[in-house]
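One chain of protein is taken out of this complex; the other chains stay put.
Right, chain A next:
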């Protein structure tokens, strides 16, 4: 969806209207009107704050990634981490920093990747190198460093790269 002069970010407008209605927990006409007004005004005032954004090109893949891969991974790694924490001997954990070399260069896509990594329990993205080439991730239990890096790269980074490449 491409924006024009009056509505610079159409998706953001729609998101703001939905957000407004959810916040008020009502679907009455007055609130739809007020939400539309806010949805048009807020992108105007914040327009200069948003740099060039990457566009979602493969919408199907995007939805599948977030509602299947992401939700599945969050649930499974939650269970996995709980098992690690409740283990009788906790000192056998192998926490470690792993350095993930990045193939994507767009800052927005990198931050989405970092957020996805942080939201799946067991890994927290803790720093990005100054040249935006390496993401430093802390893993709660990393027996095999290479396997962990390969999993992040193939499961998340490659998919995100495909979603945002036209």
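Going forward, a contact is a pair of C-beta atoms (placed from the backbone, for glycine too) under 8 Å apart; a residue touches a chain by one contact, two chains touch by 3 or more; residues count from 1.
Simple rule for what comes next: contacts and distances are computed from a predicted model.
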item: The complex's invisible chain, by UniProt name, from "Na+/H+ antiporter subunit G", "ABC transporter permease", "Acyl carrier protein" or "Succinate dehydrogenase flavoprotein subunit"; value: "Na+/H+ antiporter subunit G"
item: Contacting the left-out chain in the complete assembly, out of A:7, A:61 or A:119; value: A:119
item: Residues belonging to chain A that touch the chain removed from view; value: 19, 22-25, 74-75, 78, 81-82, 85-86, 90-91, 93, 95, 97, 114-115, 118-119, 121-122, 124-127, 136, 138, 140
